[in-house]
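Heads up, one of the protein chains got dropped from this complex, but the rest are sitting where they should.
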Amino acid sequence: MNNSVTLAHGAGGRQTSELIDRIFKAHFANPLLTADDAAVLEAPKGRIAMTTDGFIVSPAFFAGGNIGKLSICGTVNDLACMGARPLYLSCAFVIEEGYPMDQLEAIAAAMAKTAAEAGVRIVSGDTKVAGKGQVDGVFITTTGVGEILEGVETSGASARPGDAIIVTGDVGRHGCTILLERGEFGIEADVTSDCAPLWGTVEAVLKHTKNVHVIRDATRGGVGTVLYEIAGQSGVGVHLDSTAVPVAPQVRGVCGMLGLEPLYLACEGRLVLVAPREEAEGIVEVLKTCPYSANAAIIGEITETQKGRVVMTTEVGAETLLPQPGGELLPRIC
Amino acid sequence: MCVGLSAKVVKIGDGTAVVDASGARRSVSVELLRDLEPGDYVMVHAGIAIAKITDEDESETDALMEELL
Partner (left out) sequence: MAGKQTAQEILTSYDGPKLRIMEVCGTHTHEIFRQGIRRLLPESVELISGPGCPVCVTPVGFIDEAVLLTLEKGATLCTFGDLVRVPGTDSSLAQARAQGGRIQVVYSPLDAVEYAKNHPEEQVVFLSVGFETTTPASCLAVSQAEKQGLDNFSLLTANKTMPSAYRALKDSVDVYLYPGHVHAITGTALVESLVEEGVSGVVTGFTARELLTALAVAVTKAREGKPFFVNCYPRVVTREGSPEAQALVARLMEPCNTEWRGLGVIPQSGLRLREEYARFDARRKFDLPAIRGRANPGCRCGEVLQGKCKSTDCPLFGKVCTPQHPVGACMVSNEGACSAYYQYGM
């Protein structure tokens, strides 16, 4: 077998089977993943949640993960935000001709490991090979189905005045990692992506209390964008204590050099939770015992006033608005 | 007009130095400064060190306030 992916690997013939056997079956094997046209699955008793997400990331390998791990985390975390235990997952690959086989294997291995941790089974897959230059390396789309735990009702529209806002860890690490890995600005820092599957985290919180109004994972756009979304969807104000937002010093340093706001850097393993004030401390205590949320913190509260806005208390005790999420993140010098 | 960052000099090369700001490191030009040593603090703007400085604003602002009162 070749050391890189060729167009023949995507043609549906013998080489396609070889690729599937060697890379995908080898890593994803489970009784539900068969050679048939569709997976046949037991339906859970209650409500299900379903979500899909496409993953393109450059570079595909970064400190703390790769596109494979990301493609599982992204979908598992979206399910987890709805209080859904991830059950089944499908994945579709679009691979650029000439892509190194060992890298593809590393991606598949990461997917298998992350799926196992999240307790989700990969039950269906597809592989296409595109000509050189038609895609950038490898693109992955995953779709997931999960079973919503009974009694859980989370939605971005459910935040209520007086609720506390919790973030499960320091913000902006994934975005900062990718920025540094691209090497465009010549900055080095010891930063690792926060990319992580968070069903275990959510399950621990929901075992403690189901009285949680909103769970959101802060992906691209970061925690700042999520807060604006919650303010908009729930028709409430968000009041943030800027000094309470956990940010790793290195991330702060990089942001300082480039004039960026850590609240708008992407995360791939951070949740924003909104819950009644009286539940907040208990939730944070539970979060601190989970592997990916040791730095969980209460960062603010939901308000009746300032609907649709995110107001921050600054280090000098004054109030200001968190700027609205913008488009492309551009480092500024002036 | 000028996002500036105070950073600590960790290594000095030929006209350049590696500076560190809270763990973010970058090579910057130090051609405009004289007698720089590792451990010094500099103000960095657009990839060049524009001034040698003391690290923190606290004692300076305190002194100004004392003078004022």
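Here the chain labels run A and B in written order, and each chain numbers its own residues starting at 1.
The rule we apply is simple: a residue touches a chain if its C-beta (ideal position, glycine included) is under 8 Å from a C-beta of that chain, and two chains touch if they have at least 3 such contacts.
Note that the structure is predicted; figures quoted are calculated from it, not measured.
For the chain that is not shown, the touched chains among those present are A, B, taking the whole complex. Seen from chain A, the chain kept out of the figure touches residues 184-187, 257-259, 306, 309, 311-321, 323-324, 326-328, 330-334. Contact between chain B and the absent chain runs through residues 1-4, 28-29, 31-34, 43, 45-48, 50-51, 53-54, 57-58, 60-62, 64-65, 68-69.
Just so it is clear, only the chains that are shown with their structure count from here on.
Rounded to a whole number, the gap between the C-alpha centres of chain A and chain B is 37 angstrom.
On the chain B side of its complex with chain A, the touching residues are 1-3, 5, 20-27, 44-46.
Remark: chain A residues 185-190, 249-250, 252-254, 256-257, 259, 332-334 touch chain B in the complex.
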